[in-house]
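Removed from the display is one protein chain of the complex; every other protein chain stays in position.
And then chain A:
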Amino acid sequence: MFQVFTDIASWLVVDILGLSRATKLGDALHFFIEDTTKIFFLLLVMIYVIALLRASMNLERVRDYLAGKHKGVGYLLAASFGAITPFCSCSSIPVFLGFTSAGIPVGITMSFLITSPLINEVAVLLLLSLLGWKFTVLYVVVGMSIGILAGVFLDAIKAERWLQSFAAKALVRGKKASSGVKVAHISALSLKERHNFAKDEMLEIFARVWKWVIVGVGLGAALHGFVPDGWIQEHLGAGQWWSVPSAVLLGIPLYSNATGVIPVMESLIKQGLPIGTTLAFCMSTVAASFPEFILLKQVMQWRLLAVLFLLLLSAFTLIGWIFNFLTPFI
């Protein structure tokens, strides 16, 4: 099915530009064109189709659904909703406050907020097409587990102590008020409304992520074409223990979303970087970014921010080690 993109790349690189795929430049360029055309095509088609299906799903509904749910299922539900409900990272604060003022515990809210950037339909789709279904399942399971466990942990240490005072008060008010579950009534959407929603969504998400795809695939292509074959394999291939924490630290200043980082993952894995190290690097790039944390300062005290940051970094490191250890057995 994806052969056509390989053909387009070959045609452009070999026939039009007259480069041989045996040269580094030709090979890198081929990789770049093949992956960008394929990803752009998939993005446009799949965002539209998925948006059509989830047109009636919104954050208000998620909030009303989660409010008043028992904690035991709350984390799992929140992480699942996080995976299927996308929102712009600039909405993190209103979402956090919206959940909090509905009386939803901080841990459950954070399960949602942590899972959301890690897993979304675009990421899953790219993983499927670039790295296969086994890796995709692995990624989704790991991403959700991190969201769930982080949420459980935050509630266990009573993280609400370290909210900014207005948010803490809103949480207390919300808990008192939300004795019953209120589900917002939303009338069924007509096909035309669904189409309009899906079209807007497609254009909006595409406008936001296309540059990340270029950057991500560009980096992937550079790795593919210019890092000597076997270099990564030789130096990092054994999953040396220090390679995982280094990858996590390296990922922090590199801020990207999942769409940009997946083409880089593809390249790293093909070059022989162990799966655990790759996962750790990518999750750190996507979910532990400074700009996002600075935003959260508006609702959390420094202490909670620091706990959250360290929590994520240790989780990613642990995941990396576990997977590097398990790889020979899978």
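Definition applied: a residue touches a chain if its C-beta (ideal position, glycine included) is under 8 Å from a C-beta of that chain, and two chains touch if they have at least 3 such contacts; residues count from 1.
Keep this in mind: contacts and distances are computed from a predicted model.
The UniProt record for the undisplayed chain lists the protein name "Thioredoxin family protein", from the options "Thioredoxin family protein", "Gonadoliberin III", "Protein-export membrane protein SecF" or "Protein-methionine-sulfoxide reductase heme-binding subunit MsrQ".
Among A:S56, A:Q298 or A:S314, the one in contact with the hidden chain is A:Q298.
The chain omitted from view is touched by exactly one of A:G98, A:P117, A:G260 or A:G320, namely A:G98. Only one residue from A:D7, A:E60 or A:E193 touches the chain missing from this view: A:E60. Although one chain is not displayed, its contacts with chain A can still be listed: residues 59-60, 63, 87-88, 90-91, 93-95, 97-98, 101, 166-167, 170, 200, 204, 295, 298-299.
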